[in-house]
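Starting off with a structure, shown below.
With one protein chain removed, the remaining protein chains of the complex are shown where they sit.
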Amino acid sequence: MKEYLKNTWEGIWTVLVGMKVTLKHLFVPSVTIQYPDVKLPLPERARNRLYVNMDDCIGCDQCARACPVDCIEIETVKALPTDDLGVTSNGKKKALWVTKFDIDIAKCCYCGLCTYPCPTECIYMTDVYEFSEYKREDLIYNFSVLTPQEAEEKKKNYEKFMAEKAAAKAKAAAAKAAQAKTDNPNNSDKK
Amino acid sequence: MNLYDIIFYLFAAITIVSAFIVVNAKNIVYAAFSLLFTFFGVSGLYVLLGADFIAIVQVMVYIGGILVLLLFGVMLTHKITSVDIKAGSVQTIPAVIIIGIFAALLIGLMYSTHWAVNPAEIPVTTTKSLGKTLVTEYVLIFELLGILLLVAMIGAATIARRDGDK
Partner (left out) sequence: MYEYLNNIVGNEVITYFVVAALPLFLVVLPFALIAVLAERKVSAHMQDRLGPMRVGYHGILQTVADILKLIQKEDIIIPQADKKLFNLAPFLVFIGSYAVFAALPFSSKFIGTNAEVGIFYILAVSGFVVAGILMGGWASDNKYSLLGAMRSAAQIVSYEIPTAIVVLTLVMITGTLNLGTMSEQQTAYFWNWNILGGAGEGIQQILLIPFMVVAFTILFISTLAEVNRTPFDIPEAESELVAGFHTEYSGMKFAMFFLAEYANMFAVSAIIVSLLFGGYQSPFGYLGNTLGIPALIPFEQLFWFLSKGVFFVFVQMWLRWTLPRLRVDQLMTVCWKYLIPYAVFNLLIVGIITLI
């Protein structure tokens, strides 16, 4: 009987205590952050969307090789000796046209491995983390500053240059051969 | 035909139609739920007769108590809904005779009773007078019924108790 009364009393009393706690919390300022309007500051080294500063990229392909999921695709074309690509911000001379620099951000796992090997520190993480798209193709980011036509042109130029060079080489070789013949006419005949 | 007549016929129709379904339904759950409307119609008729307390008791006891118990029984019984209910007719002739006798009795009663066709005045409330009669004139019956229900309750609890429970 005593226990029964004690149970009853405890039941009611503990409920009242609990109600006191919840009532107090009714007036505690809420901890909610109104997300799209208010954003929490990100930690300093937060890893989010990648960005490539193409002005500094020398097209060395190191980032693509470091990526564990192969989501960076780089194609480069050698610049002609006559082209002047300028230098990067830390003084490296650029020698390659980067005709294609695609990052498939949908595949990216934000490991950040691509940012470490970059000699010019031009591929880095930004603080943008809201970049959803309606189409999957839109998640492939093209960083190359060259338009497709330009890229094509550079490629052609380079091919032409190489062809010319090869032709010149061939000519030179031919001339050399011719000279050798004149120098030493018997050699070849004897053979 | 005034408003009260219309309401009376409405309740009467509800009662009769749903009672018919109770008897004829092939599905026992339908029968149970139709009973709800039968009780409701009957309590409506009580209200029209000026017996408000009885009407409420009808709803309370039959809908709130009996019907819910019935539904519990129906729903908790395994596969009761798939049991075929016999709704056909057997032994038609004895049934007709018995029903005929009862019908004759009822109709005879109906005609021999002096109906108060024009009720003097519907009493405003019956609760107080009912309560008074229950604890004065019929107090013995009232108490006996109470004891009967108590006995039934204790009996039910005893039957429901598992052997070995203290």
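A and B are the chain letters, set down in written order, and residue numbers restart from 1 in every chain.
Here is the rule we go by: a contact is a pair of C-beta atoms (placed from the backbone, for glycine too) under 8 Å apart; a residue touches a chain by one contact, two chains touch by 3 or more.
Keep in mind that what you see is a predicted model, and the values were worked out from it rather than measured.
Trainee: Looking at the whole complex, which visible chains does the left-out chain touch?
Mentor: Looking at the entire complex, the absent chain's contacts are A, B.
Trainee: Of the residues listed, B:Ala19, B:Leu48 or B:Leu71, which one is in contact with the missing chain?
Mentor: B:Leu71
Trainee: For subunit B, which residues reach the chain that was dropped from this view?
Mentor: These residues touch the chain not displayed: 3, 29-30, 33, 36, 52-53, 56-57, 59-60, 63-65, 67-68, 71-72, 75-76, 124-125, 127-128.
Trainee: May I ask you to list the residues on subunit A that touch the chain which is not drawn?
Mentor: Here the touching residues of subunit A are 7-8, 11-12, 15, 18-19, 21-23, 25-32, 34.
Going forward, only the chains that are shown with their structure count from here on.
Trainee: If you average the CA atoms of subunit A and of subunit B, how far apart do the two points sit, in angstrom?
Mentor: 81
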